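Left out: one protein chain. Kept in place: all the others.
As written, the chain order gives the labels A, B, C and D, with residue 1 at the start of each chain.
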Amino acid sequence: MSMNLEREKAVLTGTQLSEVKSTNLSKILFGATVISMLISLYFIFIFAAEETTMHAAQKIFYFHVSSAWLAFMAFFVTFVFSILFLIKRKRIFDTYAYVSAEIGIVFTIIVLTTGPIWAKSAWNTWWVWEPRLITTLILFFIYIAYIMIRQMDGVWDKKARLSSVFGIIGFADVPIVFFAIRWWQTKFHPIVFGDGPSQQGGGIESSMLVALLVTITAFTILYAYLLNKGVSFENMKIKVDRYKEKLREELEK
Amino acid sequence: MIEIKKLTKQADNKLILRGVDLSIKKGETVAILGPNGAGKSTLLKVLATLIKPTSGLIKINGLDLKKDHIEIKKLLGYLPHSSLLYDHYSPLENLVFFGNIYGVNNVEQKASKLVKEVGLSFFLNEPVKNFSRGMIQRIAIARAIIHDPEILLLDEPHTGLDQGAISILNNVILSMKEKGATTLMVTHDFKQAAEICDRIIIVKNGRIVDDFKIENRNLGFVSEKYGLQMEGVS
Amino acid sequence: MIEIKKLTKQADNKLILRGVDLSIKKGETVAILGPNGAGKSTLLKVLATLIKPTSGLIKINGLDLKKDHIEIKKLLGYLPHSSLLYDHYSPLENLVFFGNIYGVNNVEQKASKLVKEVGLSFFLNEPVKNFSRGMIQRIAIARAIIHDPEILLLDEPHTGLDQGAISILNNVILSMKEKGATTLMVTHDFKQAAEICDRIIIVKNGRIVDDFKIENRNLGFVSEKYGLQMEGVS
Amino acid sequence: MNLFRTALLLAKKDLYSELKTKQILTTQIIFAGLVIVVFSFAFDPANNTTKAVIPGVIWVIIVFAGILGLNRSFISEQRNDTMQGLLVAPMESSSIYLGKFLANFAMMLVVEIVSIPFLFLLFDFKFNGSLGYFVLVIFLGSFGFIAIGTFLAALAANSKSSEMLLPLLLFPITTPILIGVVQATKIILTNMEKLSSAIAWIQLVTAYDVIFFVVCFLLIDYVLEV
Partner (left out) sequence: MNLFRTALLLAKKDLYSELKTKQILTTQIIFAGLVIVVFSFAFDPANNTTKAVIPGVIWVIIVFAGILGLNRSFISEQRNDTMQGLLVAPMESSSIYLGKFLANFAMMLVVEIVSIPFLFLLFDFKFNGSLGYFVLVIFLGSFGFIAIGTFLAALAANSKSSEMLLPLLLFPITTPILIGVVQATKIILTNMEKLSSAIAWIQLVTAYDVIFFVVCFLLIDYVLEV
């Protein structure tokens, strides 16, 4: 009565994952992130002019707008890698899409927290129901749903396929967030770049603009670092899973 | 052990069971044969307290099925067509859960022992949902016997099992029989019926049309008797 | 007819099929045997285009499975574990619906003929949901062959069938064979395999470990070969 | 074309089985009724200002009743794995999408035809906008909602708890449509002077509808792939 179903070598030997990511790149990125962050802090707090009405609270503007842009970019990367995945079906594309979406969510959370903090001092309320705020919140929900699809049960390629599809569809909200204040007349959100229906608030002092651009650059480097780190971490997890399976196999023999 | 009197079951306007009388003694291993749609599974469901009979009396171990159903349920091990397993749980978790519900002592140990016995120890901690049909059936068998039931109600238990698993199952049934368990087994596989059963019941059209004992695994005898009943039906 | 080269299928980190090479000629009736969890059903699912293989090449009738899947699907009749029937529809409605999808001519007539053939003409207009396991399996068989497929993929087709239905099924397979159909049948029932198949494939651990022809319904030969492969396992 | 033939067969099958059981439609309609009653509790219909919430209520009904139907549409194919039956049949996946879409859309329209007049009646609403535009907005909004909904229902059906996942996926993606139609409905029902702005909304919704219908049509292959 000791018959057992066999399962010999049920694990893939030989990892197909190539060790592209050298630790060097990660170190360089880390250094660059630290340096550029320090520079941007200098620009924000010392170089840039103080806003007349809101004073120090206005400094949050740099983080707010930079993280918003970074969130957009992260979701765009997810979008691109989702398409690539559907065409090429390489796991690495899916990993990139996934990690980028996660980073995007983190940046969206930053927008959603810095926004209200700022709003408290600017509009004297934590939250108003205004198109950009709604659409940003929705953006957040869309990518939470994206993560939910990834948490579904099943083999990875099914999850990757479905979440790629959703990553493509969900991206539709990003341009909407961007254009929200330009389509709807809004009383609240200022339009700084480009023109909208009402030109109020447009324009920005040049020292502020420089500080903003520096911050965005710093955030972009941070994003690159996080993406790199996240992807190698995911790859590691995949590999560990594989080893674990193998190890267990051998233990049970 | 089991006493069935004038059992009928009606669903809508259709009589599925039309007066079944049956008495089974402790320790017997009974095969229930019969064509498709005869009412075999329905009979088993009634015994498992899953369906209320329309009329008739059922006593198990002297207890009335209607009144003492909790007591009776403790005695029963039921294996229906579906596996009754939680898909996202592993075999171990499934067996431990059901074992706990039946109040089995030392349930973890017992569960792993059973999983090993049905030959799936490699899959002890993997979710059941990815299992193949035969593997699921193996775990379903383990589930049905986790509490050492005194009465086994098996509905086509050999379905999907490979040769190895069939002999495991037969051994399980035989070893439980030695411990005094009573078994009712619905099957279409005369060979297995002849192999492990000592009594055969043939059901046709909701009635018991034949009821005889067999000896020495006499497969030919069973086929002959069955053929006799099915004459003209194809 | 069917050409499989280096077929592998991986689910997460588990290799289910590890390089299957197989070529089946038109008109052959092939039985696929093997222990539980060997990968038999998975192989059939890959052929039925229900699962994408991880790697490998499959050609059916000279057409590539990836590219011309619509053409290929027309040739296939697939009978899996589940019935693929709509519960609240009657057998007739089910068959007519699937027949229409396959573009069968004269579908009503053909459907009633098939239902009659599988011995359920009494139940022609009753919803499938109340049927017994064997009755459902009969209709499922009818569904799989409604469009006179050239290739039959049957996964344990004898499950739940009574003796009469088994011989009906065997006759159906044999008569389709005469018309030139190719059949792949997964089964654990050596007797049926020996009865209707002229070639046996044994799958173990996601690989084909044996492949031989049989003649004269030589059941003993099959068991022997199978036993040889499973040595030390059970 | 074969694509449409099989799509129609599928839609027919779904509608026919609905005709037999009438389960989904009845539930949807009763549900719509319940929502209306609940709202009439919450906002006293006698009060004149509550007239302003009517556009919102119309779309809340469509959304929630719609989700009920969408959920069933693919879950009902899971019993006995009939979905596999469709997948092994010789047809494009887009045919399945189209068929399901048609069936869902037809049922949605029936629900609307029944419940919207009931709503107007209960809230004693005098319709004096443009009926043509109103019907157009309802049609466009439902079209987009059901088109995206059918697609996402197919996607969600892969999950164990799909009836929970669907709203999560559906709401955020369809908000632009919903915002657009609510605004347009509001204008059409209460303030016909601003028609041009309503038309702008309608155009926006139409564009969104078309884009998403095409995208869904193209991507459904990947969703239904097994």
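Assume a residue touches a chain if its C-beta (ideal position, glycine included) is under 8 Å from a C-beta of that chain, and two chains touch if they have at least 3 such contacts.
Just so it is clear, the model here is predicted, and its values are computed rather than measured.
**Student:** Among the options A:45, A:126, A:183 or A:243, which residue touches the chain absent from this view?
**Tutor:** From the options A:45, A:126, A:183 or A:243, the contact with the absent chain belongs to A:126.
**Student:** Quick one: which of D:9, D:119, D:157 or D:182 touches the chain that's been left out?
**Tutor:** Selected residue, touching the omitted chain: D:182.
**Student:** Thinking of the whole complex, not just what is shown, which of B:15, B:51, B:124 or B:214 touches the missing chain?
**Tutor:** Once the missing chain is taken into account, the touching residue is B:51.
**Student:** Of B:7, B:43, B:76 or B:92, which residue touches the hidden chain?
**Tutor:** In the full complex, the listed residue that touches the missing chain is B:76.
**Student:** Which parts of chain D face the unshown chain closely enough to count as touching?
**Tutor:** 21, 23-24, 27-28, 30-31, 34, 38, 41-42, 53, 56-57, 59-60, 63, 68, 71-72, 159-161, 163-165, 167-168, 171-172, 175, 178-179, 182
**Student:** Using the touch rule from the top, list residues of chain B that touch the missing partner.
**Tutor:** 48-52, 70-71, 73-74, 76, 78, 80, 82-89, 97-98, 100-103, 143
**Student:** Could I get the residues of chain A that touch the absent chain, sorted low to high?
**Tutor:** 116, 125-129, 134, 137-138, 141, 144-145, 148, 151, 153
Heads up, the rule we're going with is that only the chains that are shown with their structure count from here on.
**Student:** Name the chain pair with more contacting C-beta pairs, choosing from A-D and A-C.
**Tutor:** Between A-D and A-C, the larger count of C-beta pairs in contact belongs to A-D.
**Student:** Determine the centre-to-centre distance between chain A and chain D, using the mean Cα coordinates as centres, and give it in whole Å.
**Tutor:** Here the centre of chain D sits 32 Å away from the centre of chain A.
**Student:** Starting from the mean Cα coordinates of chain A and chain C, work out the distance between those two points in Å.
**Tutor:** Distance between chain centres, rounded to whole Å: 48 Å.
**Student:** From the C-alpha centre of chain C to that of chain D, how far is it in Å?
**Tutor:** 40
**Student:** So which stretches of chain A touch two or more other chains?
**Tutor:** 3-5, 7, 153
**Student:** On chain C, where are the residues touching two or more other chains?
**Tutor:** 11, 35-37, 233-234
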